[in-house]
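Every protein chain but one is kept in place in this view of the complex.
Showing chain A:
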């Protein structure tokens, strides 16, 4: 009996993958494949050491470290940059692999079906195209969409009236909310300067009695950082008003029609976010034209900061309303900067995409009808 049930499930999953791929091809997606084993280096450079906690790493003596594909985005981007011309649309399907060391109930191998658009013009239009295409695949299922826009927070940070060094430090930790918060608190003078740093900066001759030089990080690098710390200590703290505005921005969490009003209000003082808010408004218009009224879509300014490190604009996810324990059924977003980081000087190619979990769709479809 179990075998018969398994066969039926497999057949339903295959059929759903085929349906999704058909829809993505009809939308203009050229079908692409990607290797299951990826060179680990590019992924490590992009995500840092944390990726080892999420992806399986293996190796051989000849090729070095290889990673079992944790998602398709990186190989699809690399392929596009090697041989593609804009605008380009891609569709793909296959398994991805994620370690689940914290939650054994989550699958460590599961299928993804995805759609990516590389286009230099009309970003609001392509954002809406991808969202609408993914939403159409989930039509009638008990799912709830959440949207966000990392670009607005990034614009607010870029616009902070402070030093380049502080802005760069904050930008570097946009996707690590706790460290981001700790940095903000320090730059604002809300947390005390660590005693060891105060002592170091008070010292006229900090090298007196210092230990012998070992390792690759040389004395010049240590001196450069001390100089940077001295400069930073002389900087005034971030203004309380600027912090309050940033906090208010991060707290925006309502339907898109109210959210855009709230962001417009904030942009009266937070001038730097105006272009990003205009882009959000254009996107909401494009979504509206495709039948997604702003009043029907949720917006969270903080959305996408923890799980999706490479999205830097529009972000979205679809969640099973009756299964809050599940991972999202579909996710996506815009990742303009990723192409720049992977392209090594080739410049950015604006890109937006999304993936669906066909296994969860099948499970929802069975339960929902």
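In the analysis below, contacts are C-beta pairs under 8 Å (C-beta built on N, C-alpha and C of every residue); 3 or more make two chains touch, one makes a residue touch a chain; residues count from 1.
Convention: contacts and distances are computed from a predicted model.
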Considering the UniProt annotation of the chain absent from this complex, which name among "SAM-dependent methyltransferase", "ABC transporter permease protein YurN", "Acyl carrier protein" or "ATP phosphoribosyltransferase" applies? "ATP phosphoribosyltransferase"
One chain is left out of this view; which of A:12, A:52 or A:79 touches it in the full complex? A:52
Which of A:79, A:179 or A:341 contacts the chain that the document leaves out: A:179
Given that one chain is not shown, which residue among A:142, A:206 or A:343 touches it? A:206
Looking at the full complex, which residue from A:14, A:63, A:144 or A:225 touches the chain that isn't shown here? A:225
May I ask you to list the residues on chain A that touch the chain which is not drawn? 44, 48-50, 52-53, 101-102, 104, 169, 172-173, 176, 178-180, 182, 186, 194, 196-197, 200, 206-207, 210-217, 219, 221-222, 224-226, 229
